[in-house]
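I have a structure I would like to understand better, so I am pasting it below and will then ask my questions one at a time.
What you see is the complex with one protein chain gone and the rest in place.
For reference, chains read A and B in written order, and residue numbers begin at 1 within each chain.
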Amino acid sequence: MDAFLTSRIISDVLGGMTNGMIYGLVALSLVLVWRSTGILNFAQGAMPMFAVYVGMVALGHYFGYWVCAAIALLAGFVIGAGTERILVRPLYGKSEINPIVVMVGFLTVLEAVAAAIWSSVPRGLPSPFSPVDYRLGGQPFAVSPFSLYEIITALVVMAAIAMLFRYTNLGLQLRASALAPEVSRLLGVRVNRMLTLGWTLSTGVGTITAILVSSNFFTGLTPQVMDGIFAFGFIAAAVGGLDSPIGSIVAGVVMGIILQFVGDYVNSNAIILAALGILIVSLMARPNGLFTPVRTRRV
Amino acid sequence: MNLVRAGRSNVLWLLVAIIGVVVAFVATPKTSDGVAISVLFLAIVVSVAGLSSSSFRQGHPVMARAAKVLVVTCATLFATFFFSETTNFNLATGAAMSVTLVGLSLLTGISGQISLGNGAFMGVGAFVMAMWANHHATTPIVLALLIAIAGGAVVGLLLGLPATRLRGPYLAGMTLAFAVAFDAILNYFNSWTGGDGGLQLPHSTDPPRWLLRLFSHGVSSLTANTLWLTDITVVATAVAFFFMANLFASRVGRAMRLVRDNEVGAELVGVNLARTRVLAFVVSSSYAALGGALWTLINNSATPATYSFALSIVILSVLVIGGIGTIPGALIGGLIYAYSTNVIAWFTARTGLNPQGNLASQLNGIIFGGLLIVTMMFAPRGVAGLYRTFRRRPVVKGRDVTPPVTETYAEA
Partner (left out) sequence: MIQNKLSRRLSAGVALMLCAGMMTIGSSVVASAAPKTPGVTAKLITIGATEPVTGIASPGYSDVSRGANAVFKYVSAKGGVNGRKIKYIIKDDCYGTPGFNCTGVPNTASQTHALLSAHIFATVGSLGTPTQDSVRTLLKQNHVPQLFVASGSRDWNNPHQYPGLFGWQTSYNEEGKIFAQYINATYPKDNVCYLGQGDDFGADGLAGLLAGGVSPADTALYNVGALVVSQGASVAPTVARFQSDKCTVVVLDTIPGATDAVFGAALKLGYAPHWIISSVGSDPVTVDAPFASLPFPDPEIGAVSFSYLPASTSTNVWVGWMRKVLLADKTDFPNFTSTSPITGNMAYGISYAVSFLEAVKATGKNLTRATLLKTMTTHTFAQTPALTALRYTANNHQGLSGGYLVTVTSATSTTALDGQVYVTDSSTTGAVKKVSAVKASIPAWLK
C-alpha cells in the first residue's frame, strides 16, 4: 500500500490536485465576477496580489502570518469594492471590449505600482506549515503540511461560497440581481449593492488564493506572482464554463492533474501546450464551456 | 488642385501644419531631422488637404486613396534620407507596428472579435522570415515577406476556424492561451527556431547593386543599410495600408460590420457568418505576420522573448489609445509605440528621478496602463476618434457627401 501511495502516479495525482485547487479557486473568482456583473476581470490576479503586498507591509512591522493574512484579506475586500464602484460601474451596458481593456490597463497599473513601491525582488511570506513532504515508509508522499493547508483552505472557501449562494438570503439576492436586475429592484433588492458585493467576494476569494500562492516558500511574492496562475485559472474557467462555478472548479482540478502528468512524463515545455490543446478541444465541443447549460438561440 | 477651400477646415489644416513644424524642431535632436520632419508634415498636409476634396473622393475612391498613399509615401521616403539612423530605425519599428495594429483594428474594431494573440502572430511572421532566410538566403525580400505573410495566414486560419463559434470572453481566452503558449511552441521546434536565443539573419540585408548604382555618391554603410531597411518598411507599410483602407470601405468590410452588429440580420441578407469571421482573422494574422517579418529585417534577428504575451498587451494598448477600428488610429498607435520610451525617458530626466530607481523603471507601465483606463472610459475611440468627433461636419442633405464617421466597435 505504501509503495502504491508513494508511486509516481499517485504523486502526480496529489501534486496536480493541489495545483488544481489553486486554479479552481482562481476560476471560481472569475465566475463570481462574470455571473454577478457580466464582466471578465483580467485583473483578477493583480488585484489580490496588491492586497497581499498591503498585508506584507504589516509583516514588516513584526506581526505574525495570520494577522498579515487577515489584513491582506481586508485589503482585498476594499480593493474589490473600490474597483467595482469606480472603474466598472460606468462601463455597464457598453460594448464588450471596454471592460476588458480597462481591466487590462488596471492590471498593468497595479503591477507597475507594486513594483515601484516594493520593487520586484521576491519577498517571503513564511507560513507556519512546513513544505517538506510527509514520508511513508521512508519515501516522500506527495503531500506536505503546506499542501494540506492549501487543499483544506480551498475546500473551505468553495464550500462557503456554495453555501452562501444556495442557502442564504444574501445569496439569493446576488443571483437575482445578476439574472434579472430590473425585477429585483422592484422587489426591493439593492441591485447596485449586490454588484459591489459580487466583486468584493470575488476579490476576497482571489486574495485567499494569492496568500496561498505567496506563502509557497520557493516562489514568494512578486508583482508577477499571479500571472501564470491567472492564465491557467482563466483557461479552467473557459473550459468549465464562465457561468458554472462547479464546472470551473472541477475543470481546474482535472486540468491541474492532467498538466502535472504532462509535466512529468513529457517535459515542462509541454505543460502550456497541453493547456492550450485542452482549451481548444473543449471550446470546439462546447463553445460556452463544458458545464454551461446549452441555450437554444431564438431568432 | 482644390487647395483653397473656404471655411473651418482650412484653418484647421494650417493650424495642424504650424504645430507640426514647431514640434518637429523642438523635439528632434538634430536640426536636419527637424527640417526633414517639417517637409514631411507639410507635404502630407498639402496632399491630404488637396486630395481629400470630396468630389475626388466620391467619384474615384480607390484612385483617391492611391494618390494619397503615394504622396505620403514619397514624402516619407524623402524624409528618411535626411533622418538620423536612430530616427530611421524608430520610424521603421513604428511603421511595422502600425501594420500589425491596422490588422487588429480590422479584427476587433470592424469585425468585433477580441484578440489577445496578435503579438504571437507577429512572432509567426518573424520566425517564418528568419527560418526561410536561413535556409534560402538568396530569396528576394519581397518574396520572403510574402512567404512570411502566408505563414501568418495559415496560422490565422488554424486559429480562426475554432474561433468562429466563440464569443467574447471565450475568444479572448483562446487567443490569450495562444499568446502565452507561443513561446513554448517555438521551444518545441527549437531545432528550427533556435531555442531561447532565436535566429539571426545569415547576412545583413544590403540594397541591391542596381539601386546603389543609381546614386553616384557613396553613402556610408550603416546609413545605407538602415536607410534601405527603413525604406522597404515604409513601402510595405504603405501598400498594406492601401489594401486595408480599401477593405474597410468595401462590401466585405460592410459585411464584417454587419456580422458584428447584427448576426441574425446578416444571415438574413445572405452573409456567411463563419466565412466572414474567419476572413477577418486571417487578414489580421497576415498583417501581424508582415509586421513581425519587417521587424526581423530591421533587427536582423528574431528572438522568442520579443513575441511574448506582454507584446500582445502592448499592441492592444497602443491601438486603443490610437483609436480602435480606424486607420489613422493604427498610425498613431505605431508612433506612440516607437516614441513612448523616448518621451518617458525625457520626462524622467526632467523630473530628476533616478533613472535606475524603482519608480522610473515602472513609469512605462503606470503611464500606459493609466492611459488605457482613461482612454477607454472617457474616449473609447482613442485619439483618432476624438479628432473625428471634433472634425465631424454637419450632414447637409443633398450636398455634403462626406461618408459617415465609421462606427467603431467601442462606443462612447
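Quick note on the criterion: a contact is a pair of C-beta atoms (placed from the backbone, for glycine too) under 8 Å apart; a residue touches a chain by one contact, two chains touch by 3 or more.
Computed from a prediction, not measured in an experiment: that's the story for all the values here.
> What shown chains does the left-out chain touch?
A, B
> Which residue from B:Asn118, B:Ser286 or B:Thr303 sits in contact with the chain not drawn here?
With B:Asn118, B:Ser286 or B:Thr303 as choices, the missing chain is touched by B:Thr303.
> Looking beyond the chains shown, say which of B:Ala184, B:Ile232, B:Leu247 or B:Ala293 touches the absent one.
Answer from the full complex: B:Ala184 touches the omitted chain.
> Which of these, A:Ser95, A:Ser120 or A:Thr292, touches the one chain of the complex that we don't see?
Candidates A:Ser95, A:Ser120 or A:Thr292; residue touching the omitted chain: A:Ser120.
> Pick out the residues on chain A that sit against the missing chain.
8, 11-12, 15, 19, 108, 111-112, 115, 120-122, 124, 126, 131-133, 135, 140, 144, 213, 216-220, 223-225, 227-229, 231, 260, 263-264, 267-269, 271-272
> Against the chain that's been left off, what residues of chain B make contact? List them.
Touch set of chain B with respect to the missing chain: 1-2, 43, 47, 50-51, 53, 55-56, 59-60, 63, 67, 70-71, 74-75, 77-78, 80-82, 84-86, 89-90, 93, 180, 183-184, 187, 190, 195-198, 200-201, 203-204, 214-223, 225-226, 298-301, 303-306, 308, 310-311, 313-314, 337-338, 340-341, 344-345, 355-356, 360-365, 368-369.
Basically, only the chains that are shown with their structure count from here on.
> In angstrom, rounded to a whole number, how far apart do the mean CA points of chain A and chain B lie?
Measuring from centre to centre gives 35 Å for this pair.
> Could you list, by residue number, the parts of chain B that touch chain A in their complex?
Residues 108, 114, 162, 165-170, 172-174, 176-178, 180-181, 184-185, 187-188, 264, 313, 316-317, 320, 324, 358-359, 361-366, 368-373, 376-377, 380, 409-411.
> Contact residues on chain A for chain B in the complex?
Going through chain A, the ones touching chain B are 34, 40, 87, 90-91, 94-98, 100-102, 104-113, 115-117, 119, 231, 234-235, 237-238, 242, 269-273, 275-276, 279-280, 283-284, 287-289, 299.
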